[in-house]
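Just one protein chain is left out here, and the rest sit where they should.
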Amino acid sequence: MASRVHLLRRRPLVWILLAGLLALLISGCGTGPQSALAPAGPVGMREAGLYNLIFWMAVVVFVLVEGLLLFTALRFRRRTSDGIPSQIHGNTRLEIVWTIIPVLILIVIAVPTITTIASASTIPQGPDVLKVTVIGHQWWWEFRYPDLGIVTADEMHIPVGTKVALTVESADVIHSFWVPRLAGKIQAIPRRQNEMWLQGDEIGEFYGQCYQLCGTSHANMRFRVFVQSKADFDAWVKDQQAVPAPPTDPEAAKGAQIFQSKACVGCHTIAGTNAKGTIGPNLTHFGSRTTIAGAMLEKTDANLAMWLHDPPGVKPGSIMPNLGLTDDEIKALVAYLDSLK
Amino acid sequence: MAEASLGGHAAAVETTTGLDHRKMVMWAFLGSECLFFGSLISTYLVYRNRSLTGPFPQDTFDIPYTSVSSFVLLMSSLTMVLALAAIQRGNVRGMRTWLVATGLLGSVFLGGQVYEFTTFIAHGLSLSRNLFGTTFFVLTGFHGAHVTVGVVILFSLFLNSLRGKLTRENSLVVELAGLYWHFVDVVWVVIFTVVYLLPY
Partner (left out) sequence: MATAEHAATTHQPDRRRYEGIWSWIFTVDHKKIGVMYGVTAVCFFLIGGIEALLIRSQLMFPNGKVVSPDQFNELFTMHGTTMIFLALMPLSVAFFNIVVPLQIGARDVAFPRLNAFSYWVYLFGGLLLNASYLFGGAPNAGWFGYANLTEVPYNHSSYGIDFWILGLQILGVSSMAGAFNFLVTIINARAPGMTFMRMPLFTWMTLVTSFLLILAFPVITVALVELMFDRLFATNFFNPAAGAEPILWQHLFWLFGHPEVYILILPAMGIISDVLPTFARKPLFGYPVVAYSGVAIAFMSWGVWAHHMFSAGLGPVANAVFSVTTMLIAVPTGIKIFNWIGTLWGGSINFKTPLLFALGFIAMFTIGGLSGVMLASPPADWLENDTYFVVAHIHYVLFGGTIFGLFAGIYYWFPKVTGRLLDERLGQIHFWLMLIGMNVTFAGMHVLGMEGMPRRIATYPPGMGWDTWNFIATIGAFTIAVGMLVFIYNFFASVRHGQVAGPDPWDGRTLEWSIPSPPPPYNFARIPIVRARDPFWVQKYGDAGHGHGRVVPMPVAGGAHDAEEARADEHGEGIHMPDPSYYPIVAALGLAVMLAGVILTNLILGNPPGTQPAWPPSWVAFVGLVVFLYGIYGWALEPVSGHSS
């Protein structure tokens, strides 16, 4: 007991340690690719700004309350000379003060809260707004651009500085859609269309994933958002709208044949072919993507081969079964899929 | 005063409020039952008019028929009151008569429910058919289960009174059964209004 008193009597050291701990905690903030504290768009900035306001107010309250607690505990620790302390029952004025002050603090938080709710919930409309429908599946994300006739998966492309109105849905269970550096999250609920909007003001690649437990491979349900210059986005749109020509490379052509003859066509769509399945992701421009398997893996030939070899082995619970493909078949399929730019 | 075999010690001890423990717990229980039925009724209301396929309520219900069975249940509350009044005056035979009447009326109500449900099922409505079937049968089914438990309780009281166990002194048990019975009746009034009478 005595050593504890000494430790806390060297009060400056303890405060330095605590401050150091707090600095350590905060220093990690804003650096990761999925950080909510490195916003790159107006919606995210408003939300993170509000978070920071509340956070720093909480830090002040924390220092005051914990400090008071610590001080009280030490100052009034029992000394052997103590008799029975004065049996004070309360103080009405103090009760009023420490009721009103928290209410005032909360009002300071409530006002920007409500204005930010309003601005985040007012979905922009009009011809300059890009509309995207996001559909959650177990365990991948589908992106549809209804005005542009584009259907893709695993990655969403948007032009920089443009308002994007998202309609978020689900094809099976409840998921939650979040790209932390651009805006807050919203659930994807079957039979419901949840609306949100976001905007990317920095060109770059932004990570997101599913934030609502949705089954075995919940951890593997990720996606990427590409904020591009207007020119690059327009080029992407053109590519996505185009129907790919049949492959000329012999290996890829062989892969196309294998694709058409196996169960693939039952689940996947490739425009311009007989593959019209809608259970799995649309693969029409698979070759242009940067990730595979619900953005679980980078799109490399090695990863793609590993995936085709045994999808449930890579992604537990995967609805795509192990098709028992031979290595030659896989090699051809990889060539074919890579050709679908 | 002899301790009652149907409850016992609590009756003999003086309590802070003067109320018997068992009466207080019955009221608390009925309070929780309000939340139970409230949640089921809320579910019904949330899904009202949202079925994607039929049969729909307007095609299914026979309001005059259900009004009659509701009346039967309401009358059973009257007979329950008479049963309690009888035993509180020491009239054990009178209590028995009115207890039997209550149980019979409750059973008629239940029989009416069974008949009504089989008619609905014959017309294609089932638990799994649509939202209406699901919410209707589960809500009214749980209510019916509560009525059934009530009838069993009444029957048990009747049997015990034949063994001489119910007297004016321990009539609290009849009062508590009455509280439960009236509650179940009130719940039916709410269900009848919300499910059958609200316009579609």
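Observations
So that you can tell them apart, the chains are marked A and B in the order they are listed, and the count of residues begins at 1 in each.
Operating definition for what follows: a contact is a pair of C-beta atoms (placed from the backbone, for glycine too) under 8 Å apart; a residue touches a chain by one contact, two chains touch by 3 or more.
Predicted, not measured: the structure shown is a model, and the values here were computed from it.
Taking the complete complex into account, A:Ala48 is the one of A:Ala48, A:Ile135, A:Val151 or A:Ile270 that touches the chain left out.
Only one of A:Gly20, A:Pro33 or A:Pro246 touches the chain withheld from this view, namely A:Pro33. When the omitted chain is restored, the residue from A:Thr216, A:Asn274 or A:Asn322 that touches it is A:Thr216.
Listed by residue number, the positions of chain B touching the unshown chain are 1-10, 12-17, 19, 21, 24-25, 28-29, 31-33, 35-36, 38-40, 43, 46-47, 50-52, 127-128, 130-131, 133-135, 138, 142, 156, 160, 163-165, 170.
Across the interface with the omitted chain, chain A contributes residues 1, 4, 21, 25-26, 28-29, 31-37, 46-48, 50-51, 54-55, 58, 61-62, 65-66, 68-69, 72-73, 76-79, 82-91, 94-95, 98-99, 102-103, 106, 109-110, 113-114, 116-118, 120-121, 138, 168, 172-174, 176, 178, 180, 183-187, 189-192, 194-196, 207, 209-219, 316-317.
Convention: only the chains that are shown with their structure count from here on.
Computed centre separation for the pair chain A/chain B is 51 angstrom, with centres defined by C-alpha atoms.
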